[in-house]
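A protein chain is absent from this complex, but the other protein chains hold their places.
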Amino acid sequence: MTLTAPPTPTWRAWLLDDAPASPRQAWCGRMYRGWLHFRRNPLAVSGLAMALLLIVVAAVGPALAPHGPYEQTLDSRLLPPGSPGYLLGTDELGRDILSRVLYGARITLTIVVLVAIIVAPLGLLVGTVAGYAGGIVDTVLMRLTDIFLAFPRLILALALVAALGPGIENAVIAIAITSWPPYARIARAETLTIRRSDFIAAARLQGASPWRIVFGQVIPLCTSSVIVRVTLDMSGIILVAAGLGFLGLGAQPPSPEWGAMVSSGRKFLLDQWWVATVPGFAIFVVSLGFNLLGDGLRDVLDPRHGG
Amino acid sequence: MTAAPVIAVRKLTVTFTAGRHVIEAVREVDFEVGDGEVFGLVGESGSGKSTVLRALTGLHEDWRGHLDILGEAQGRRRSKAFHRHVQMVFQDPYSSLHPRHTIDRILAEPLAIHGIPNAAERIEKALVDVGLDRSYRFRFPHQLSGGQRQRVAIARAIILEPRILLLDEPTSALDVSVQAEILNLLSRLKKERGLTMMLVSHNLAVVAHMGDRLAVMRRGEIVERLEVERLRRGEADHPYTRQLLIAAKGYDRQLADTLLE
Partner (left out) sequence: MTEPLLSIANLRVDFHTETGVVRAVRGVSLDIGRGERVGIVGESGSGKSMTGRAILRLIRPPGVMTAERLAFDGIDLMALPEPAMRHLRGRRIAMVLQDPKYSLNPVMTVGKQLIEAFRTADPALSAKAARTKALDALTAVRIRDAERVFEAYPGALSGGMGQRVMIAMMVALGPDLLIADEPTSALDVTVQMQVLAILDDLVRAQGMGLMFISHDLDLVASFCDRIAVMYAGHVVEECQADALQSARHPYTRGLLAAIPEIDRPRGDLPVLERNPAWAEDSS
């Protein structure tokens, strides 16, 4: 969480000013207070560190990697971790596992970000509109949501990938289509409690249109719980993506996607455990990181904290 | 009463539907409010006094009867001009301000809806009008006390320069010393702007302090209409109004015994 502080040494005072002089200062101040609150939770901070690590690795990983992700050295196949030049060993084609994991971070991050930016707004919009409009609109939208919820997530993703063909993009689409309904549910439930508040009545009395109320008043209040839920679901998304990769329906070889790597390492699991374990551990760390981050965010973004 | 009334209500019945039951929360209520007058609506919880306000503003749509506001008969839907002229202040200053909006944003919203220019200037003026310093402009509601929040809610209501201000228990969530400040503010705004006000309250003393005339509601009906002057002299006719008058002064064993019988 980096903040644009003014070039004075008293940026902390500026952020904690009780009487901000501009909307930007008010907003930054609120973020900073949230950060102060967040900082007190060591688990959440470690979760944030893990998520940041994923981003950093995705950004500079290729530069750090000692080898290319597809660089095969057939005479040094299946070397154990610690072998000279191959810190985490090599796989069955003699590719450096460390390099592949570093490259794979970019794919994982892409999947996570793409799913999040499709799913969160879609769920939020469907849920808030259904909740605020009520009546027939609510019924139609929520029954639609129920239909999507009724399918087992992985099976529906499988069917979609089978229909559209395997690949990262289709895996993203499949995951997105199967994961928006819970967000719609959350957003609707929150909207139902918000729509009865006096500040919504006040907005209606000012002559605000329903769309204006949904976008200006309802969505900002539902966003925080959706952000928390997305963060908590990130690990699930990563796991489904990895699962699709593992089943051969997501990223295709030789792509260094972590799930696909685990899948190909499966064959050597008993004798060359590191081939599957290293990418598996990467999945574990990133999933855990997002889970811890999500728990921390939930504490901070809870509207009762006013944060 | 001078000229045509600003608010005229005839045979207003407001209903709520709960499953298959239709409940009449307000039954055949009549009253008129003249220009620049403060009209009080007094009653206990469930008397329907707040429901009358919600029907008046269009927040509650299930009603029948006649509603004339500013000379226009009102239907289910209200025009944009209606909202510009009729504004409301709610009871709970903690729930009537959006928790994630700054005071600036809260006050800018009505201006944006009605396309009124010079927002920054008007917002600062509205803050000063309700006795808040300009430094409050970019704070969030949770950084304000209850009284300050209620001032913001009043600023939001008057920023559109309405002619009618509807007040739903505007001080009952506040401490008495803060209540005095808010009542003084409302009196001053009324004087300065010639506002017509409707004040809904369970507190007879507040209505007597602010109002010119009042109606006492009980179980969805108006049981008595009288001038505040007569209330002051204790000249209420209806026994229920008399009970409220005694109760307003504090604990009274005799009244308690009659009520317990």
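Every chain is named by a letter (A and B) in the order it is written, and numbering of its residues begins at 1.
The rule we apply is simple: a contact is a pair of C-beta atoms (placed from the backbone, for glycine too) under 8 Å apart; a residue touches a chain by one contact, two chains touch by 3 or more.
Quantities reported herein were computed from a predicted structural model and do not represent experimental measurements.
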item	value
Touch partners, limited to displayed chains, of the chain removed from view	B
From B:H114, B:H202 or B:H238, residue that would touch the chain that is not displayed	B:H202
Option touching the unshown chain, where B:A25, B:I69, B:V89 or B:L244 are the choices	B:L244
Residue, one of B:E61, B:D133, B:E161 or B:D175, that touches the chain absent here	B:D175
Absent-chain interface as seen on chain B, which is shown	44-45, 146, 175-177, 179-181, 183-184, 187, 202, 204-206, 208-209, 231-234, 243-245, 247-253, 255-257, 259-260
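Rule of thumb we're sticking to: only the chains that are shown with their structure count from here on.
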item	value
Where chain A and chain B are represented by their mean Cα positions, the distance between them in whole Å	47
Of all residues in chain B, those that touch chain A in their complex	57-59, 78, 80, 82-84, 86-88, 90-92, 95-102, 104-105, 109-110, 113-114, 135-136, 138-140, 142-143, 153, 156, 160
Interface residues, chain A side, partner chain B - complex	18-23, 25-26, 30, 197-199, 201-208, 212, 216-217, 220-221, 303, 306
